[in-house]
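Here the complex is missing one protein chain, while the rest keep their positions.
Chains: A, B and C, in written order; residue numbering restarts at 1 for each.
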Amino acid sequence: MGLGLLASRAMRPLKYSNSRVFIRSIVSKPELQSPEASSAAAATALEPDLPPRSPVGGARVHFPNPEDAIEVFVDGYPLKIPKGFTVLQACEVAGVDIPRFCYHSRLSIAGNCRMCLVEVEKSPKPVASCAMPALPGMKIKTDTPLAKKAREGVMEFLLMNHPLDCPICDQGGECDLQDQSMAFGSDRGRFTEMKRSVVDKNLGPLVKTVMTRSSVPHNFWLNRCVRFATEVAGVQDLGMLGRGSGEEIGTYVEKLMTSELSGNVIDICPVGALTSKPFAFKARNWELKGTETIDVTDAVGSNIRIDSRGPEVMRILPRLNEDINEEWISDKTRFCYDGLKRQRLNDPMIRGVDGRFKAVNWRDALAVVAEVMLQAKPEEIVGIAGRLSDAESMMALKDFLNRMGSNNVWCEGTGAQPNADLRSGYIMNTSISGLEKADCFLLVGTQPRVEAAMVNARIRKTVRANNAKVGYIGPATDLNYDHQHLGTGPKTLLEIAEGRHPFFSAISNAKNPVIIVGAGLFERKDKDAIFSTVEAIAKKGNVIRPDWNGLNVLLLNAAQAAALDLGLVPESSNSIESAKFVYLMGADDVDLEKLPNDAFVVYQGHHGDHGVYRANVILPASAFSEKEGTYENTEGCTQQTLPAVPTVGDARDDWKIIRALSEVAGMRLPYDTIGGIRSRIRTVAPNLLHVDEREPATLGPSLKPEIKSEMDLTPFGSAVENFYMTDSITRASKTMAQCSAMLLKK
Amino acid sequence: MAMKSALKSIRERGLGSFLRELKEEGFLRALLDGNLMQTKLHNRGATLVGVDKFGNKYYQKLDEQFGRHRWVEYAEKSRYNASQVPPEWHGWLHCMTDHTGDELLMLKPKRYGLEHRENLSGEGEEFIYHSKGHFLNPEQRDWSRYQPWEPSKKE
Amino acid sequence: MSFTLRAVKVPPNSVNLEEARSRVFEIFKTACRSIPSIMEIYNLDDIVSKSQLRSIIASEIRKNANVTNPKVIDMLLFKGTEELNNILEHAKQRHHVIGQYVLGPQGLVQDLDPKDQGLSSFLKNFYKSNYF
């Protein structure tokens, strides 16, 4: 008895040992030479006791119409699937993972890599399962010698021109080609000619190309990146150039990839041809610890995975969430992480009489802050939460300042008199995935491409799929889909509201019209008038119905929705002018020009950004990658971040700092744990505790009192000047600085 | 025979240069170093196949027992070791190929790669490799993974 | 352990305080004499100077200045000799020596402020670290 036999006996479950003979030896059996004979043999052999299988990756079958169900057989299993499924999808439902390269569920079917070949009974040739619709009664066989031989042949072709680069390739360890050649490939190739080499392309500061790895077969077989760029990202820059062995992927004219989603081609590339430039040669994927968390660089709350090694964030990858970001993330989300390592505040600091900061310990810093705070009059105390603040710390800040007697707490970017009473007035009522049902969009003062790239991708998807009309009011911009630029300001809005504008008929004729108002308008003086005009349009255009709420606000910052839910609203609109004590909790973009010179400013945050220059005391806090916090995204979905790496230096979590300060100031807050704060939040905004659930607004805008004010006719401005630099993390990032220097230059 | 040729060269070039040559060629050292002495004795009647860029001499004598028919006399007489043989001669010396090092140099396109260096480990502190972060490795001392904000920078 | 025990010669008990005192000076001198080799073994040149080490040794001894019982002093002397031997035999690593002696306990633990007495455990923990 050889060792292999012993091992196979040891590993095999006992229940099979009596039914079949499992002795394996290396012999050439006749069925290996002739596929037909073996498939016949396999068909008979597969009949008895089949262990149950579960669908790949939790694939679910949804029958839109029960009559459309058809029955197919995958490896002998009978299976009910809806009409229109491809053979590959049927196999996935049956629990068979078909190898594939060119097929991607979110891109158009190319059917050109041939890796997904399966055998179908009565079909003379193997069938490319990704492009073949399943037909009733089809008998699909995925593990016959014919299918295996076909895959092995395809694999050999794929590897023909592929360099033996794995040890120096960044994709090594997470490479589809590597895995599949292990699983399905031969142990040797027969290609003895020269491998070709291709000059690498410069696609900008984010995506690195190693064109040799995308050698011949991959180029024209996999072109996933070309399809992604064209279909999802909406930049038609990449193409397949040349032909035959000279074919390559390129831009023909020297051009950088100017898409805000370009990073996704890295994930999408099944080989190592497109890799991340900032991550190049930094780490191997098996050294990394993944933490599933939430992105805070915009209000979408994309689901991400932070890959860290030790105390360092090494990269950020998207996580699948069909309702929010599908499986894409924007470049800002993906590449901002080097900002987490630069310009960090790591010690409490106090500004001395000479105007220089001096590092002190927490005890002294908190003592100084508490002392100054107690001297200030309650109405002179102001607290401002930053755009990256989590709900817990905002709750603590509000509670603390309320205990001090002040009610001047707000979150930056929500404007002077935000409307926090009606939840439908500040969230995206349609929900992000609901946008796909729309057939007419009116964008008012918002440029989703830079404000929320994932929402823009959704709109683009809808425009491509439903030929939805898009009207846009605001400064001229480049949205990467067909749109009508209706006008630049409230004048056009008024025309639509009065029905004078041709686009009004488009809205009123649409089945599911959607109006998206940008949160940049919150800062305008006449925002109430604008909103009531928009509501008038919504009312006339039948945008809000019992089964459809198409009136949306697209927020800008991760903290905004939670801040408004928690009621962070300033008592008076000009509290800054009279403030003596300002508590900035990560607020960098507040206009402190009007602040009196003798005011005392405390900056609590993680980056030495705009906010610290006016600060008297700096309290270092942890960034979103280092703390547990609750965030609500623009559609009202609550999500939580998890700490991926430890805090730097002597920094503390935001809510802990406020809790400690409250004790030092003698106004002790009644919670000691994050659970304690959450039960406090439950009394204010219970929806913030329903994690990963979208809580729709219950009341429509009809309850709003009538507002009689005139609109100012100045055109709308753009809310985001530089897509790549919007907050303290992205402003500290070198990659983002490179991007804005290279990609945004006109 | 050897005596005769020695006397002949003394006659031709003078005693001084003869002695200097004896010293440079390592004959004096060979008196103490059995290895070197054996090589020197071996060299008699062998063909000098080539000399590499370091001055190592490669000999061959096909009458010898197989396996002893190719050898090297190191240029360094006092501190020699096998890593002084450059890669192009390695193959010839170990009977992997019949191309001598000079031929291989002609054949091989020299596009990149480092100059051959002998293995110096054990020859002193400076040749010992200390991994990154070892306290004898002076290179990287700061291991903090983030860069703190410095207040003096901006004002 | 047994090796260390064998290496440390156990002196006979001190008869009186005088004898114990002289033995303390002896161990101080021995320790001071071994400073150069300690500095070489543990590569301490860039961290501490010889005189600093000498005063560290002295302060370690002075910690027990209030002890008057010769038997206790003998026991402490034994412990000290053993520690010194351990250090000289490289039974410790560099960071042990630095952490225990060069930086001392202050280097690792924040000093406890008398003002902290009335604080809640939250604040005490807060001053110590972010993770509690």
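By our rule, contacts are C-beta pairs under 8 Å (C-beta built on N, C-alpha and C of every residue); 3 or more make two chains touch, one makes a residue touch a chain.
To be clear about the criterion, contacts and distances are computed from a predicted model.
Note on the omitted subunit: UniProt lists it as "NADH dehydrogenase flavoprotein 2", one of the names in "NADH dehydrogenase flavoprotein 2", "PIGC acetylglucosaminyltransferase", "EKC/KEOPS complex subunit CGI121" or "V-type proton ATPase subunit D". Of the candidate positions A:Ser245, A:Ser505, A:Ser573 or A:Thr673, contact with the unshown chain belongs to A:Ser245. Checked against the hidden chain, the listed residues A:Glu67, A:Glu254, A:Glu322 or A:Asp547 yield one contact partner: A:Glu254. Residues of subunit A that touch the chain left out of view are 194-199, 236-248, 250-254.
Convention: only the chains that are shown with their structure count from here on.
Rounded to a whole number, the gap between the C-alpha centres of subunit A and subunit B is 60 angstrom. Note for the complex: subunit C touches subunit A at residues 110, 113, 119-120, 122-123, 126-127, 130-131. Interface of subunit A with subunit B (complex): residues 310-312, 340-347, 349, 355-357, 607-608, 612-613, 648-649.
Residues 145-152, 154-155 of subunit B are the ones touching subunit A in the complex.
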